[in-house]
Structure formats: structure tokens, C-alpha cells
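After this line comes chain A, so read on.
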Amino acid sequence: MHYRFRALLPALCSVAWLGTTGAFAQAPANVAKTTAAAKVTENKAWTPPRTADGKPDLQGVWSNATNVPLERPAEGRGGRARGPAQPGTAADVHYDLSQYGLDRAHSKVAEDDRTSLVTTPDGRIPPRLPEAQQRAAARAAFTREHQWDGPETRPLSERCILWPSEGPPMLSPGYNSNVQIVQGPGYVVIEQEMIHDARIIPTDGRPHLAANVRQWMGDSTGHWEGDTLVVDTTNFTDKTAFQGSTDTLHVVERFTRVANDTLQYEFTVEDPHTWAQPWSAKTFWTKTDDHIYEYACQEGNHGMANNLSGARAVERQAEEAARKQSK
Partner candidate 1 sequence: MAASLKALTVAAIALASAAPAWCQTTASAKVKTASKTWAVPRTPDGQPDLQGTWSNTTLTPLERPAELAGKAYLTEQEAAEWEKRTFANLTGDRRDGGADADVARSYNEFWRDRGTKVIGSRRTSLIVDPPDGRVPALTPEAQKRVAQAAAAARAHSTDGPEYQNLWVRCLTRGLPMLPGPYNNDFQIVQTPGAVVILHEMIHDVRVIPLDGRPHLPSDVRQWLGDGRGHWEGDTLVVDTTNFSEKDNFRGSGANLHLIERFTRVGPDEISYRFTVDDSTTFTRPWEAEVPMTRADGQIFEYACHEGNYALADILRGARAQEAAQNGSKQGSK
Partner candidate 2 sequence: MRNQFQTAGTAGVWALLALAALPVAAQTAYRAPRMADGHANLNGIWQVMNTANWDLRGHAAAMGRVVALGSEDAMPPGLGVIEGGEEIPYLPAAMAKREQNYNNRLKDDPEVKCYLPGVPRATYMPYPFQIVQSTKTIMFSYEYAGAVRVINMDKPTKSPADSWMGWSNGHWEGDTLVIDVTGFNEDSWLDRVGDYHSDALHVVERYTPRSAETMNYEATIEDSKVFSRPWKISMPLYRHVEKNAQLLEFKCVEFVEELLYGPLRKKPRANP
């Protein structure tokens, strides 16, 4: 969970920051609570409205922000609820996160007092297989040596190719946690604001793409089981690497609207080259009145150019210093 913040800070490419210091304002009033009737336990008595072709209507703009960590923190005592973020903590002195919508506390979140999204008994992702650990170690070593070599060694978000939280599975990126669902006959389209990626999911039972066609977000097909949309995704590239996985990643997501403004989002992840068994997680999205804005990442990507030219400048300085020393 914490890695996401570290990755986010260098990658604030679309935002012109002014460098003003500032603490949080008081906890904003729009840390939303969902209605009591839609509290996180599934309320099976509620039936969703229907689209014109008789399918459960999941449409709208949803916030998938959450205060629940993906994995239960190692130090957390089991079962203890966490409250919303406290004012005055975890503020970065360089940015006024509240001014530019980067303040997670500004996002609408569903009330959820679980200690992890992951639904394994210990609330943690199962341990990775040895081959996955080796891959991760090799990747880390390579990154340490080469992280400023060029664009290919930078994080996907900094390259404006893909936000890692987009998945699938879809997790909250921390800001711009907005997802819009549109349904037409035979299709469900899910657009994630960051980075304006629309997943077009056919529900006509067609097979997946051929095995040699790989995509960053894989290939998704969907079907309905009762009032739940089940989406099956394969054909990932080996560069997607969700949680260190490979191109044999297989994700099954389940979308159920459990209340007027609450969408229950569950997913199961498996990859025989990364985990010994599948694992699952569950979270809740809450409806917002907002709309999806354009996230023109590539078009404003000063971060990448500045990082690389900064790295080249640092190298030149080091060479200069070395030359002077050897004189």
C-alpha cells in the first residue's frame, strides 16, 4: 500500500504545483458516509434497477477510493477498525494536496471498517512462490542499477502508459479514484479516469483473444450470474506485473450493486507462476455526482523529461567531480 504513495509523488505530472506549504484543512465534510441501509454487509433485500435490456443497472460515476488497506498491516491487531485519516498527519510539506484534489481525504469513500481488502484469513496476500521472489529480487536489483537509464526503466505511471491500480483488478489510485460504468446491449464499459482507459467488456459469450495477442490490461469478457456481473480477464502482457505476477495472470471480478449508491467489487487473482493458490479481495465503491475529467498524462508529462535530464545532470556533475579529484 505504501509503495503507491512513493510511486505517486514523482508522477504528479499533470498538476502544476506551486510549492506552497500547507497543512491539511480540518477533515472535510465530504468524507462521505453511505446510507445506513447500504452499510457494507450485503443487503440482499435490495434489488437494483434494470437497464432497458433487463440487466442490473450498474451505471454511473463511482469513487473507488477506500480507507481500507489492501493488506492488513503487519502490526495491526486483528479486527481493529481504522478511522478516517487524521488531519495534520502524513502531509507532504511541498504540496497542498487539498488544493489540487490530491487529498485522499477529499474522496468519497464507502464506510468500511474492515482491516484489509484482501479476504484471506490473515488479510494478507499469500506468500509468493520462490520463482516469483527471485523475479522480484532480480527486478529490484536491476532497478537499483538502472532506474534512471531511460524511460523503459521508469514506473509505468511515470511513463504515462498505465496506472498500476488500473489492473484489472481495479484498485484505488489514491487520487482521481473515479470510475464510470456505461452499459449497452451486449457490452459493459468501465472507464477509469486515470489514465482515461475504457475497458470494453462484451457479454455475448465470445472467447478470449488468441494467446499471442497480449494487452496491458489483458482481455476481458463478461457474463451475468443473477444480479452480479462476472468479468474474466486473461491475455496480460508480462510487463503488466500486478503484484509481481506474469503473463499467466488470471483475474475474475464480480460487480454487484448492493445499494443505490454502493457497488460491491470483489476480485479473485491467480497466477501459477506467482502464488500457490488464488486469493481474493473485496471493496466497496460509492456513487458520486461528479463526472470523469480528462486525464491527459502524456500530453503534460514534464516529470519524465525532468527526471531523466536531472539524472543526466547528476551524472555529469559526478564525472566533473571525479575529474577534478583525479587532478
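Picked so that all candidates are chains of the complex that A comes from, given by their letters.
What we mean here is this: a contact is a pair of C-beta atoms (placed from the backbone, for glycine too) under 8 Å apart; a residue touches a chain by one contact, two chains touch by 3 or more; residues count from 1.
Please read all numbers here as calculations on a predicted model, not as lab measurements.
Colleague: Pick the one that touches chain A in this complex: which of 1 or 2 is it?
Modeller: It is 2 that touches chain A.
Colleague: Using the touch definition up top, name the residues of chain A that touch candidate 2 in the complex.
Modeller: Against candidate 2, the touching part of chain A is residues 52-53, 185-186, 209-215, 237.
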